[in-house]
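I'd like to ask some things about the structure below.
Note that one protein chain of the assembly has been removed; the remaining protein chains are unaltered in position.
And then subunit A:
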Amino acid sequence: MAETPVDALLQGSTGRNTRGLLRIIILLTIAAAAVSSRLFSVIRFESIIHEFDPWFNFRATKYLVQNGFYSFWDWFDDRTWHPLGRVTGGTLYPGLMVTSGVIYHILRFLTIPVDIRNICVLLAPAFSGLTAFAMYLLTCEMSISPSAGLLAAAFMGITPGYISRSVAGSYDNEAIAIFLLVFTFFLWVKAVKNGSIMWGALAALFYGYMVSAWGGYVFITNLIPLHVFVLLCMGRYSSRLYISYTTWYALGTLASMQIPFVGFLPIRNSDHMSALGVFGLIQLVAFADFVRGFIPGKQFQRLVTAMVVIIFGIAFIGLVALTLSGVIAPWSGRFYSLWDTGYAKIHIPIIASVSEHQPTAWPAFFFDLNFLIWLFPAGVYMCFRDLKDEHVFVIIYAVLASYFAGVMVRLMLTLTPIVCVAAALALSTIIDTYVLVSRGPGPQAKTNDGTSTEGLRSTRNPVVGITSYISKAIVTSSVVVYLLLFVAHCTWVTSNAYSSPSVVLASRMPDGSQFIIDDYREAYYWLRQNTPDNAKIMSWWDYGYQIGGMADRPTLVDNNTWNNTHIATVGKAMSSREEVSYPILRQHDVDYVLVVFGGLLGYSGDDINKFLWMVRIAEGIWPDEIKERDYFTARGEYRVDDEATPAMRNSLMYKMSYYNFNALFQQSQAVDRVRGSRLPAEGPQLSTLEEAFTSENWIIRIYKVKDLDNFGRDHGNAAAFERGHKRKRATKRRGPRVLRTE
């Protein structure tokens, strides 16, 4: 082959430098692509915080920046969960807020004036660039192929499964947690490979950071011990394993206990017991291994092995006994519901009610991962070829995470990294085989590969290489087609599905122009400007964080669903008759009630559609007063029209949603566009509330709770009097006086 100028660049130490430079440039390009594909929402709408939880994180970050770290740590928030309040500093994962606070102060120190909001909005895209880099490092540990790492980084950068939780403005814990997850796994794999205390300690450090950032740290807490356990079962105990695991466990547990919300959970909760158990086991195995060196006799060795097994069994029974006696808390509900999939539906309706806790149908997998989903099993299969310690990790992670992702849509996020690793392994093997222009290694090069019986069936024969250029061309071009399709798919999905802030909605007018629906912000700013500073707003818990963040008013319940009874109280107030609800509203000092109504616009995520969950959650606490059955017609239908049940039509939620809705339709009958049904000719009457505000498209309706009547009448009578009805004379027929009871 002739010497070309390019060859000089690609060979020798110059070549190494050139390749290093190329790699850095490629990684930077990938990071840039990752960041820029997450900016759709900022470009289309504006730099705004999305959805629900990010609004709380944003509010907490502002508090941190204004009041400093220590007062943030001790923050008691009396503007949520009125009248209970919330010990916010001790019940959140502070990692996200502290990260943005640190960035803010660094930028300030560098005299770059940046609004904290912009840091919060752009934090997730920035960290996605880092995730791509961490992915590169992790995959490079798995494969000797130089292309695998870069491919994995590229996949991770643009795959929708990760973009769904990290677009600009989605300022949630996952924004930094996925980076920490991948990086911790990289450090762990590195530690196992080298048996070095330094890497183990670094893994523990990043594990601690992860604990401070996301509740999903439990995944790491269980995956790493499982990896070690499987390696022990495979008879792969080594001092490398011992050093890395004990370092990680000791330091990582100490680090995680520094977070107030976690506290003593690592030694008191079943979620963390596997880590402790494996820690004990590896001590025993290490001891046995140590003793074995001194005792040559085969019987003695067998004795030692039996001892290990027996002690482990006794310790296991001890753990079970401690759990049963209540010293160790049982599995936490959210985690337990992953194993017993029917559990949440029966016992914790509030978890079952969240849409991201639903099981995943297959289109969602394909939607989020595209062609990676079928490269993924191939990649896992290739891990069985070498089956080193780190490949075992990939296999365990792959099987477990695909189970979790199948049970809960939300956990697609933890599956995505391993899919990228495995898919990159598979694709890089293909690329390495087919894209080389030279004729391959030839038959003599690798005769020793896979000849042992240990290996996979498909690797028995020696590698020959691809001999024909046509084959290479065909395979290469089809791979290029798939890759291009993948990029197009990712861009399309990101732009269409994952870039809506859900605070601002966009729809298309008949002529194709964009129509922005900004009712949420309109209503929240109305609250901010027209109500007293401590007016209590009652709404369903979904909107609690937004009201706290945008309207800055105290709320009764919010998305931190720590008190089920309080939520059920709100549910009861919403689903009962006015006569029942009014005392509840008065007792909780409620000034305004906010409902979301999509009937005019056809916005399906409104409160009437969520209403059954309110009923169910209320029924969990007051089964005598609220019954789900009452809200269904005799034929078991959920209706809002003429055939709606009395319980439905008299509920506060129904009345607030449809109050005055008839007036919009002058002659014709009112139509609810979400449920697609015609409403009764006579609209509902409200006597204890009055309409205060309705947004432009009627999505948000706010009602003011009336004060007690001046004449001491009840509100029903007062309202009837004002409508001009004469007071009925039937009052004489009333029965014997009974003592009024509360």
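As a convention for this text, contacts are C-beta pairs under 8 Å (C-beta built on N, C-alpha and C of every residue); 3 or more make two chains touch, one makes a residue touch a chain; residues count from 1.
The rule is short, and it goes like this: contacts and distances are computed from a predicted model.
Here one chain is missing from view; checked against "tRNA (adenine(58)-N(1))-methyltransferase catalytic subunit TRMT61A", "Cyclin-dependent kinase E-1", "Basic helix-loop-helix transcription factor" or "Oligosaccharyl transferase subunit", UniProt names that protein "Oligosaccharyl transferase subunit".
Touch with the chain omitted from the figure is made, among A:L254, A:I267, A:A361 or A:V480, by A:A361. The chain not shown here is touched by just one of A:G195, A:P462 or A:G605, and that residue is A:P462. For the chain left out of this panel, the touching residue among A:L27, A:A398, A:I608 or A:A719 is A:A398. Residue in contact with the omitted chain (choice from A:W73, A:F300 or A:W374): A:W374.
Panel shows subunit A; residues 341-342, 358-367, 371, 373-378, 380-382, 384-385, 387, 395, 398-399, 402-403, 405-407, 426, 429-430, 433-434, 440, 443, 454-459, 461-468, 470-471, 474-475, 478, 481-482, 485, 488-489, 492, 496, 624 of it touch the chain omitted from the view.
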